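Here is the structure we will look at, set down as structure tokens.
All protein chains of the complex are present and in place, except for one that has been dropped.
Chains: A, B and C, in written order; residue numbering restarts at 1 for each.
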Amino acid sequence: MISPFLRILGKPGGYRMLLGGLLVFLLALVTITGTYWTRFKPDEMDFEHPLVPPKSAWLTRLTTTADGRKALMESHQNAAPSTSSSSVTEEGDDLLGALKEEEHPPTEASTAKVEFSALRDHGHVLGTDKNGRDMIALLVAGARSCFLPGLVACAVALGIGVPLGLFAGFYEGRWRMFARIFNGTLLSMPRMVLILVVICVLEPNVYITMAVLGATLIPRVSELIATRVRILSGMGFILAAKEGGLGDFRILTRHLFWYQNRAVFFIQFSLIMAESILTETTLSYLQFGTKPPDVSWGNIIEGSRLTFFSGQYWITFFPAVAIIMAILGFFYLGDGLNARLAYREGR
Amino acid sequence: MLRNALRSLVFFLGCLLLVSAAIFCLVHLTPGNIAEIHNLSPQTAHVLHLDRSLPVQYLLWLGNCLRLDFGISTVDGTPVFALLRDYAPTTLFLTFGSLFFSLLIAIPIGMYRGLKPLARLGKALSVVVYTLSSIPAFVLGYVVLAVAFGVFHSYITTPPEGPFHFWKWTAYYLPPILVLALGNGSLGEFVRFISLEAQNVDAAMFIKAARARGVSLWPHFLRSLILPVFNIAVTNIAVLLGGLVVVERVFNFHGLGWLSWEATLKRDFPVIMGITLLMAVVVRVLMLLNELLSTWIDPRLRQ
Amino acid sequence: MKWSDQYTSRKKHVLRGMASCVLAVILIPLGILAAPKGGQLTYAEPILPDTYNPVTTSDNETSLRLSELLFESLVYIDYKGEIKGRLAERWNTFNGNQRIVFYLRKDVKWHDGVPFTANDVKFTYDAIMDPLSDVRPESRQALGVIKSVSVLGDNVIRFDFNSSVADPERRFLFKILPSHAFQGKTGLSKFDKFSKNPVGTGYYRFDRETKNRDVMLSVSKDHYGGYSNIANIKMVYQPEVTLLMQSLLLNAVDLVVEVPPGKVAELANTGKFQVIPYNSLAFAFFGYNTENPILKIKEVRQAFTLAMDRAKMLDDIYFGKGELVSGPFSPASWGYNPDVAVWPYDVAKAKQLLESAGLHLGEDKVLRYKGAPVKFKLKIPVYSGNEGGLSVCLRFQYYLKALGIQIDIEHREYEKWKEEVKVKHDFDIVFAEWLFDNSSDISSLFHSAASKESSGDNFISYKNARVDSLLDKFSQSINHEVRRRLNYQLHEVLADECPYTFLWTLEKNAAISNKVQKVVVHPYRFFTFVNDWFIPEDERN
Partner (left out) sequence: MKVVEEKNMHSLLDIRDLCISFERDGSGEKYLHAVNRISLRVDPGEIVGIIGQSGSGKTTLIMGILGLLRGAVPGVWRGEAFLDGKSLLPLCGEYAEEKSGGKIVKRNTPFQSAQEKLLGDLRGRDIVTIFQEPRAALDPYFRVGEHMLEALRRSRAPGGETELRTQGIELLQDVGLVDAARLWDLHPHQISGGMAQRVMIAMALCARPKLLVADEPSTALDVTTQAKLLELFRRLRDKHGLAILLISHDIGVIQEISQRVYVMRHGEVVESGETREVLENFQHPYTGSLVKAFAHFEHIPATSIANSDAVSLLEIKSLRKRFQQGDKSFWALDDVSLELREGETYALVGESGSGKSTLALSLMVLQTVNGGEVLYKGEDVLKADKKRMRALRREIRMLFQHPEAVLNPGMTVGAILSEGLEKDGEFTRNEIDQRISEVLDQVHLDPSHALRFPGNLSTGEKQRVTIARALITRPKLLVCDEPVSSLDLAIQAQIMELLREFQGRLGLTYLFISHNLQLVKLLAHRIGVMYMGRLVEEAPAGGFTTEGARHPYTRLLLASVPSMGDETSRSICAEFPDVEPVRLEGGCLFRNRCPWYLKSRNPECENKTPPLRNVLGGGKVACHLAGD
């Protein structure tokens, strides 16, 4: 079960592929399963616990400083005076229960116990945002909105770029001229600005935006493919396929695309995903991407700008880490695949 | 060579024409009337030619553009040319500054990585580089700001006034340049590309032959790497220009990126058209330069 | 742990307002310091002024505040809320308020040295009324009652009204433009040269706009009132609220007009700033599109109002910095009826009301009306500073979910939002805020004549015969006390009708460095009393 993974490691780009694949797999898993398994849902607002910090930090504070403990008790008493200890202990999870036993010997005042269990109950492991939404639920919901728009960008970039590249590489003359002009025009407009123009003009819908992003990536994909196809067209097997009476369509789809360029396809898929995650989060941050209440990692950060400089680090920190990991995952996957391809092709 | 240059020039002009037409169509296809959106009186709308037919409007606009008159902002009436003139220098400075820094970092690392693929240091460096460049500009920007505010207790997001003062200028311009240079993907792209390119050159027969002749390899390496590096730099200019939107907003720099963001928010169409056209010109000019330089440097392309 | 957070909406979504004025002004006692002249005040604005011409500006608070420094009007409202003359020395009314004659000051000069005359007043009036001008229709509407203007001399001007007008002098709060700067041409465009290079009679003259779009003003030394104490005012543009706060904390600016509620305590605690609260005369609301067959039912709207714990929302989101309102006025307004109670938070009652209106909760906990699940589109504008608005909407969504109603929140850029709500009427519910100047005239908000068909401010298309008749009476009346009573009645009716769910009026806070002394602000125009402010000599750097 494990061994195929280990074998990858020995190959060029293996570590990158494995690491990237792992991150991407996690992201895909989170996207597919969604918030099915999370304790809270992203639209669930815990009004009693807005802006609570992540649990671990919270625990450390509680156990290390008496002041902190006191402060938290007070704040909690203010926030939720009606919480009863009995209902809470039933639901409390064992891990924390054990921690409590360990760090607070029975000699500790019983009030502390009550407070403990009361605090424990809110269950926001990574804390909450200012609306009392659970960070884990938000992060998981955010994964979806960076994955799906990315797929749109890929669909456009590869769906148009690959055929264009194939044609431009395979047929000289008009197709090539067309591709050159098309790509030249698209390349002239800086990506983000073009996206802004489209947003300015049309509905600021994240899927449209991502389609525009995809469009700006067409030149890269098509030129890459066209260059490869141009080289491949001169090679024996294309001549041989023609000689064998194969139609152009079959040569293009079967030989040039499927057998020779599918690796490039997947590499580009990966790299475009990385780029579209970057763009999507950036746009959401600029308030042009995913709009609240739909959750995106970018707009979580945007919404918590103010808290960033006043100590509530976790609202910005976790989405930022998630973004970096997602981008890194796709980037590594693409880079690893690329190294592998380069090695296989003897470059 | 002359013919090639001429062909490039024609292509350059054709692309710009297409870009202008594309932007114009895009903007004027917007649902809703521009005059209505901006509460303009019929008189003002007339001044802006908004009551003419689309092709006429396009030709008028294009004709004016050739005379460097890009129209006026529909929000506050400032001539777009004045806005571009005021804001473009900052943007270009940031772009080329960050490009310079990116390359300064990426070339040594990329070459080291490409020439010594097994070296641990190179591997470690590339991990650092890739991680850095996976950080979106706005995240990295906030980190830099947090450091500036929290650690140095200094406020650096207003432009220095008065005579040139090195440290003031550095304090103001360096953070956004560094953010652009390190984050937002381009550094990783550069390192990846340069290392692959260095690997290719290293594997080339003529390098092997030069090694066998015992001559110094650097002239051969450098001359072969100039073009690819220049190529990737030029193709990344467009991406960098785009990245400025975020960086300029985070650092409150008043450049084209910031302007395009503002214009988008206010749906200030002439401004956004002007910016796009200007950026297209910049990108196209650089690409033209790239083509000419390629023909000049690479003897194989000269014929 | 510091609690910082959302702060309320800035201006911008000032849809606009009219009525009379009530002021809340805070005076900072200062002792009897002499006021040395000189120094520079740097203040930050989060959005750019659209134009410096006070006539052509459209709902832009920055322009509004700057025009207070640059221009003057015939009359102004002092901090006691009384009308005082500024460019007008005195005025008389005739024929039961059908005519008013202003006697203007003779010692007034424009910043370029040209003397101010009655012709400038007439010119400004003409310019506002000129259909070719880019002027907000509201400004025009306020002057619609004027039948004719006659210049009776260099310093005397007479306005005749169509009918009797209550408090006629309150109509003349508009800023006066120099006719010579336009060569008398009245069709004003936003894009006139004047808009970039204004000439006024105010305390400060316009120096220049820097490349960074900061605005430099310097004191007008030949101002008739004796010139202001602070020599220079610099407006810096800082859209990013995070940087705005940091620039204040790190002394890059001296004054921030509006501090996020979450930051108020923090700033006050530093001891370096005076935090000046002022009432904004605004109220926030959820507006229901009464074209929608469900939202047309009064019980439904009432149920929605009952279902929200607004007190808690105000506490949580705005740190309690505000006051719940029960009707379409700010509590500080004279039209606010203190006897009308705020709707309580009562979910059980809300459910009961919905049931009675024919909306039934299905097995799947989805509310259905005539078999179809109930679902609404809530539109909210996006702009820097409306994060609080989002939280409010999220909570609204949450509370309504408990009733089995699905709310789809749609964020729109402000311009887009305006277009979709006011022009296309493509919404079920909106979240917005009305900002008033000093009148309490709400006829354009709820009168059926201002509804969808006329693209008026009654974009919720609310139609109620009783409200219409009350509003008509209000417009016809000139007696202040009668108007107050009419407003009280309107308040009562509308509170029961719930065309909006009236939420709250928020307290705004300005923060200004301790070095500036004797600071008094005007709640709406902010800089009205700036000539008293001063910076002690040893604090200038």
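Observations on the model:
Everything that follows uses one rule, which is that a contact is a pair of C-beta atoms (placed from the backbone, for glycine too) under 8 Å apart; a residue touches a chain by one contact, two chains touch by 3 or more.
Not measured: the values here are computed from a predicted model.
Touch, as defined at the top, links the missing chain to these shown chains in the whole complex: A, B.
Of the candidate positions B:Gly14, B:Pro117 or B:Pro228, contact with the hidden chain is made by B:Pro117.
Considering the whole complex, the residue from B:Phe100, B:Phe152 or B:Phe206 that touches the absent chain is B:Phe206. Along chain B, the points of touch with the absent chain fall at residues 116-119, 202, 204-206, 208-215, 219-220, 223-224, 297-300, 303. Listed for chain A, the residues touching the missing chain in the whole complex are 10-12, 235-237, 239-247, 250, 255, 258-260.
Note that only the chains that are shown with their structure count from here on.
A count of C-beta contacts for the chain pairs A-B and B-C puts A-B on top. Per-chain CA centroids place chain B at a distance of 41 Å from chain C.
Rounded to whole angstrom units, the spacing between the C-alpha centres of chain A and chain B is 25. In chain C, 240, 242, 246, 413, 416 are the positions where the chain touches two or more neighbouring chains simultaneously. Residue positions of chain B with contacts to 2 or more other chains are 149, 249, 264, 267. Residue ranges on chain C touching chain A, taken from their complex, read 1-7, 240-242, 245-246, 260, 262-263, 266, 312, 316, 382, 387, 390-391, 393-395, 397-398, 401, 409-413, 416.
The touching residues of chain C, counted against chain B in their complex, run 48-51, 58, 131-134, 136, 187, 189-192, 195-196, 211-213, 236, 238-240, 242-243, 246-247, 250-252, 383, 413-416, 419, 423. Those residues of chain A that touch chain B in the shared complex are 180-181, 184-185, 187-202, 274-275, 278, 281-282, 285-286, 288, 298, 301, 305, 308-309, 316, 320, 323-324, 327-328, 331-332, 335, 338, 342, 347.
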